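Questions regarding the structure given below will be posed in turn.
The other protein chains are all here in position, but one chain of the complex has been omitted.
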Amino acid sequence: MERIKTAIVGASGYTGMELLRLLLVHPQVELVAATSRQEAGKPIHAVFPRFRHAPAAELAFIEPDPDAIAATGAKVAFLALPHGVAAEIARALLERGLKVIDLSADFRLRDAAVYAEFYGHEHPAPDLLSQAVYGLPEVRAEEIAKSDLIASPGCYPTSIILPLVPLLAEKLIDPATIVANSYSGVSGAGRKADISLLFVECNESVRAYGLPKHRHLSEIEQELTLAAGEQVTITFLPHLMPVTAGIHTTTTAKLAPGIDPEAVGRSLEAAYARSAFVRVLGRGGYPDTKNVTRTNFIDIGWQYDARTGRVILLSAEDNLGKGAGGQAVQSFNHMFGLEETAGLQNF
Amino acid sequence: MERIKTAIVGASGYTGMELLRLLLVHPQVELVAATSRQEAGKPIHAVFPRFRHAPAAELAFIEPDPDAIAATGAKVAFLALPHGVAAEIARALLERGLKVIDLSADFRLRDAAVYAEFYGHEHPAPDLLSQAVYGLPEVRAEEIAKSDLIASPGCYPTSIILPLVPLLAEKLIDPATIVANSYSGVSGAGRKADISLLFVECNESVRAYGLPKHRHLSEIEQELTLAAGEQVTITFLPHLMPVTAGIHTTTTAKLAPGIDPEAVGRSLEAAYARSAFVRVLGRGGYPDTKNVTRTNFIDIGWQYDARTGRVILLSAEDNLGKGAGGQAVQSFNHMFGLEETAGLQNF
Amino acid sequence: MERIKTAIVGASGYTGMELLRLLLVHPQVELVAATSRQEAGKPIHAVFPRFRHAPAAELAFIEPDPDAIAATGAKVAFLALPHGVAAEIARALLERGLKVIDLSADFRLRDAAVYAEFYGHEHPAPDLLSQAVYGLPEVRAEEIAKSDLIASPGCYPTSIILPLVPLLAEKLIDPATIVANSYSGVSGAGRKADISLLFVECNESVRAYGLPKHRHLSEIEQELTLAAGEQVTITFLPHLMPVTAGIHTTTTAKLAPGIDPEAVGRSLEAAYARSAFVRVLGRGGYPDTKNVTRTNFIDIGWQYDARTGRVILLSAEDNLGKGAGGQAVQSFNHMFGLEETAGLQNF
Partner (left out) sequence: MERIKTAIVGASGYTGMELLRLLLVHPQVELVAATSRQEAGKPIHAVFPRFRHAPAAELAFIEPDPDAIAATGAKVAFLALPHGVAAEIARALLERGLKVIDLSADFRLRDAAVYAEFYGHEHPAPDLLSQAVYGLPEVRAEEIAKSDLIASPGCYPTSIILPLVPLLAEKLIDPATIVANSYSGVSGAGRKADISLLFVECNESVRAYGLPKHRHLSEIEQELTLAAGEQVTITFLPHLMPVTAGIHTTTTAKLAPGIDPEAVGRSLEAAYARSAFVRVLGRGGYPDTKNVTRTNFIDIGWQYDARTGRVILLSAEDNLGKGAGGQAVQSFNHMFGLEETAGLQNF
């Protein structure tokens, strides 16, 4: 089978690095372009020495010019760009016949007004929103397979949405009582020269940030609302912790009246029984970020606090993996009719 | 002024190490005994090379024999022993005229039945419970000053109780909606040869544990109930994170009906305006464990989530400091009429 | 092509874990047995949750019984056992027709007397020494391909030997002046319940150990002596540093009289021009452990200190990868006529 010519736009940050890591050795991919304004002209391995000796790591970064990208013969482009910037290049690439998998927030929300509320500026391409699919393969694999524009979910949202969706769909919990506590590794903050992200500032340090209305709330609540069939508004508490990669989320919600707590476990098992990348650990199972880093897995455990009537959901994923690059590749596999696990079966 | 002759019983774990660190240089303390079954006969600095050159670090560990301890002339003993073991030696030392500051759980609960429920065995000295004072100096400094038996609080409880007490006392929040998410450094798990505590198992790892009914819930709810004047039952979610020391707790609760959110800030400021060791950071302030490690401070910030009506309380402390050894020394200072900050003003 | 039936003996330590990680997804391997006295009866994923969802992770650990291992049809066994223990089971497996790749020290030394000197007991199987091949594929790929018994090198030795061998062979440096300074991640110390390996003891800590005559010196000097054609004795300085995986070695030696320093670079380039896993970074190149962890690469840079006439060699590898499991799989690939990089091309 011929390999699929693939481009990565904005490949010099941590999400771009993870996409490179996966796509450089994906058996059905031929990487034909990697863009970076800052690193244009340098071979990939000069910016990321880790990839030296990978066949395509000799490829030089180019400027993010849509015509130049299209000229490489790329059939698909992954965009790892800041929100606001991604929409414009997505449109240009779609017009040139490429499929687009956007890892920014630009196409995640169905409602441009919500975008404006949470991101503080008008949506840059509201006409494209209706054709974008929110790329959670566990929830809408078929839509993803048919779409040309995927909005790959954020890292926190993935860790919060996947455990909650089946419970909300079956009305096992009270949506008004959801509190999600997330701890993210520092790579989630990006590869930027910022004092607050220095080793000395992050090491031996844990702190919350972005309270009380983090941008990711918008997509989280959109997806939870769809699952619940009613408006869901939650409290979301992001924190930074001293690991390179990994997100751990602990979500609590009241069990709905009259529900058997064991229904929680049955619901999670049923929802993800055939999922390649969701590992349900069962009641009393404790996900640990060290078991999912550098993979596309999300591990989910749960418990019931009978004293207070609360369900406790625990989830762990790699913020760069299932939370970003891995999940985007998973959508790519669906879009091109490949095995869902192609290029993602590393441990 | 003559220095107070002081003993540390069980000084070879991490809490004992922190007590040594503080008491070896406390200006009003003369360390006369440090016990450890395992290290008996060795000088302190041989077990903890960090303390080499401290005047009293030449002192050799002795067996935890009450008569031997009393024979040193000690007026007070800090107990850093496992629960169940502490009660017995506490009694023996009290009988020999020493004051006792116990850092185990043995005297923290007023009700022996609650102890039995949470600790899984009968209370070893129920007759002593009534004379013990739960050693939170910010809440009951006067009682501490008059007591001979202090039950120094647990690490998690301190980080949860201090932010909540003023709000509950003023009925600013709904007690039925409290969820406390805590992340602790690995030293909180103790100095024991256990595979799960190895560097490789904890580094780049975050995980929950002890759900849903961690033992510390018993003292947390006792103190919150006292503050609220009504029974309080909460969900408590402990996690392990890869730092040596530090606890970060994020607590949420619904604002009570009709309350102005700013009342939260006013309440915290008023409660701790004269506290040497509680630093209220205000609305939008983010406590960071790196600012409190190796100190006796607890930093408290807060925020209000208007979308859901929840108050968010953030606190950070050193689990070995304000969460254990530091707080015990603070009580000691009250018991002996010293400056509250004596021996604790390091940054 | 049929997959090669493969066993791992002693699979519950960190080296065993890395072998599992590689062999569970090696395209030409069928894992048929994994042994562990301690974990016998449990499926692999119960001991290592990271491997959950890997096809063979349902396999249960068995006791390390040679007949039971042979009965699985295994054609080859990797031994990740303590030295002294490995030799006995190696013999039993060889007698049953399996090839053996031993990751212990038992077959690394050609001279049983040297073994006795460094390991403190008589060699357990001196008659087998002559048929074992020291498994450095960059140095003796052809011998490895023909052998049934591979002694896979130690982690430190690999990082020291590979940079030095070409320089000694060409007599570019003075063998009497070699000093090798190595820093290893904590996984190198093994998965054992030992206070000194706790997170709190290793985090924010760096220390030397095992001076002045670490056991690995024996195989290092054996191989350097072979390369140099004369007896080589070096100073080797192992240290522990707070990372999970990775070894960084800095080796110095005097440039031989009359040699152009650039000959060092030419020699390294020539020696490893066609090596899949040795990445020569050139003069002024700085290997970084973070670029090689979880791979089979060793990165080598060098510099010349004209002020003192010393060559500086820098190397970085993963102690569990090129330093243990990865290198063993590389030898396996040679033994079975596979691509050298099979199952090892991850980044």
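Read from first to last, the chains carry the letters A, B and C; within each, the first residue is number 1.
By our rule, a residue touches a chain if its C-beta (ideal position, glycine included) is under 8 Å from a C-beta of that chain, and two chains touch if they have at least 3 such contacts.
Everything numeric here is computed off the predicted structure, so don't read it as measured data.
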Touch partners, limited to displayed chains, of the chain removed from view: A, B, C
Option touching the unshown chain, where C:Thr35, C:Thr158, C:Gln222 or C:Thr289 are the choices: C:Thr289
Listed residues C:Ser152, C:Gln222 or C:Thr244, member touching the removed chain: C:Thr244
Positions on chain C contacted by the hidden chain, ascending: 177, 179, 181, 183, 201, 203-209, 211-213, 233-235, 237, 239, 241-246, 248, 250, 252, 284, 286-290, 293, 301, 303-308, 310, 312, 314, 316
Where the unshown chain meets chain B, residue by residue: 21, 24-25, 49-54, 204, 276-277, 279, 281, 288, 290-292, 294-295, 297, 299, 345-347
Sites on chain A contacted by the missing partner chain, in the whole complex: 14, 186-187, 191-195, 197-204, 242-244
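Quick note on the criterion: only the chains that are shown with their structure count from here on.
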Graph class of chain-chain contacts, one of line, ring, star, complete, other: complete
Chain at the geometric heart of the assembly (C-alpha centres): A
Superposition rotation for chain A onto chain C, Cα-based, multiple of 5°: 180
Rounded Å distance, chain A centre to chain B centre (Cα mean): 39
Mean-CA-position distance for chain C and chain A (Å): 36
Inter-chain centre distance, chain B versus chain C - centres from mean C-alpha coordinates, in Å: 46
Contacts with two or more other chains, residues of chain B listed in rising order: 201, 203-204, 242-244
